[in-house]
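Note that one protein chain is taken out, while the other chains of the complex remain in position.
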């Protein structure tokens, strides 16, 4: 069954705004998604009628807020098919989640241990590991990439070895769209006793992810990329592992008892949730995930594949274009350059015509180094985008190129 | 000039809601503040019309969002009278800010160094230091407290000594209301070369704080307690100090260049702002602070002092009451217990009558240990509260006591 | 002796007299005050129910094939609630306790009208009572 695009688009107030005299064409979904009416309304209602600090409060508003916040946790648990509610840790976002793991799981690592990431990671899944290995004298290895933007598994046998303690890998590359074969890597990691962290920042908005089926040890994502509010994200971790890990931040809520002589820590999930959380962020994310899980993901994928193919076809006809990221298994993201033009010039002129794309290195400088380019122009689609928007984009792009050449 | 309370209250939608058949009396402002219409509207407008990821974006929405976010930073800078914009770091909240300092400034400390806090700190200003001293073999000292809930400075000469590297102290105690003489402590700390961190979580909503006049080295607070959104807070730090400190979290935005062989970090404030920030949180906080700075703080303080005195008088007449926290210099918070009743029973029965107070240890277990009590009932006022509300509170309290005795 | 269903019915009846929640609380407090004292031996840390913000001590033992509960709490409303649960579940066979649906909690509205910490407490209390019943059945 095809998606009712009109109905979907009507739920997003921003999609009917204009940029100057042009209707907005929002193709920067890889950076952040827009928010449906239900999420905006929930935020509104919360601040107008229900706002209170959660946990430990005996009064009505605190009860309502606590219930809503914990309901969000369960919604997310169900969506990810996580075994336990307390395996869902609220964070600030993907970056925060990865740093939490690097710091806390990192404390369990010792000399000689190896961490394996890939050449196509987002900076947020590179820098925390670089900082960790420097601090502890560990080794960081990278799975290399091919010219198509796929992972090169030719040396995987040596890269994943008995010293490998953690593999941290992106599910989908934000710069190239490549969908990585994470099931495989998880299995190979587990075979040598390594834990596997999935950076799902770019996948949950496109597909259903089942943490039990994948059997990943950690999974992180950001609320703002899955139709939810900014400043909130999720870390899923296996109960046993989370229990073994020391706490990350200290503060209210993460303790059981505090005295001047010492402290005992609280249970999951609170152990990893110090301080007043982003209450409305969590509640809003719950609403977003509930809204999202009401869709048939096969329909979403079909539509997004259509968009990707339609756009790829149209772009391929443009003189001097080079598309970066030609993986066989690819999500609805296209990175490209136009010979003889600078990406910022293209981005600026597209913007003048209402088209929002991102230009630059997309926080993936190693990918840019690999292709020896300073950056790309990236159009990233969500399922609320349409072929008509792609037509406008192509027209605007042709105009820009004509002006620049 | 007196505050126009009607006008102020009308700006807070939640203040005209009901709990069951009773109008809400919100006296849990120490836990979190309610939000004025301007803040709610700004959040709404952002999600409906302006939402985009910030920095590095060439398109219109990204530009608008970036401008709004950076404008919020400047608004906060001005409100705190910080010398530089880049000394304002966006965090998740007070707890996050203190953990950032404990981790990053903590890396500069070595064996034998001492950290000084007080017996009346919130857990968020205790646990990060306990974790740090354990990790690095430092010494953590506490300034003790008197029966009135004031700091006991009799041994200050030995507590602040040439080994003291950091003094972390709350401006106002959330459990007792005590306003600490931080100017004094900052001077004494600086005299021995120590840095001083002010936990302003409970002060910015009541008074104007000028970081240059105080000359504090760090200051932290939470957005949700100063009429702003949840999930955002501020760390102010002196430029020189922040520049000397290593980064905290790694990720997007906090780097200048990333390659597989290593990374160079970005400048302030970005060095400490890894990942997509709580964009709307920051923008909303800017709006809240701008709104707040439109008031005359002398009026606010006059009104809050009136509320405090009025409530203290009325409570003192209640048989068997004991008020905890009788500092001479005190903000509009009253912690108390009623002989022969349990705080949770009182809290529950107050709630049944529409009165929202907090009961428990208020994340300050050492204070509870000091007074040898399990917790208190805490009524904490904001400047939108009224004497009529205090009358309702006293009436409800009398009813609860009558039921429980 | 009434069976569980009858005891639940009786409680629902008792509560239905009161329209106002303040009156219902008055009644819960009454029940709390009437709760027989627990033996001081059983007021030990092992018997504290986790998840309650106020402290609740719960003890269980077998008497003639039936589980007998005694309890105490430092807060009177918590004590009233555990009194209600004891009223329904005490002196029943372990299996009956383990399988009890306790629909009356919803019907009286205890869950919605008690704060989350207390409602967690309520959940924790029921869980603990069932756990005790199971354990006593195993060792019986």
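Order as written gives the chain letters A, B and C; numbering starts at 1 within each chain.
Quick note on the criterion: a contact is a pair of C-beta atoms (placed from the backbone, for glycine too) under 8 Å apart; a residue touches a chain by one contact, two chains touch by 3 or more.
Because the structure is predicted, anything quoted here is derived from the model rather than measured.
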Next on the checklist: With the missing chain put back, one of B:13, B:30 or B:57 would touch it. Which one?
Outcome noted: B:57
Item to check | Touch criterion as defined above, residue of A:219, A:349, A:368 or A:397 at the omitted chain | outcome: A:349
Next on the checklist: Which parts of chain A face the unshown chain closely enough to count as touching?
Outcome noted: 20, 341-345, 347-349, 351-353, 360, 374, 399, 403-404
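Simple rule for what comes next: only the chains that are shown with their structure count from here on.
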Checklist outcome for this item: Per the C-alpha centroid definition, the whole-Å distance linking chain B and chain C comes out as 39
Item to check | Cα-centroid distance, chain A relative to chain B, in whole angstrom | outcome: 31
Checklist entry - Which chain A residues reach two or more other chains? => result 56-60, 62
Next on the checklist: Which positions in chain C are in touch with at least two other chains?
Outcome noted: 53, 115, 117-118
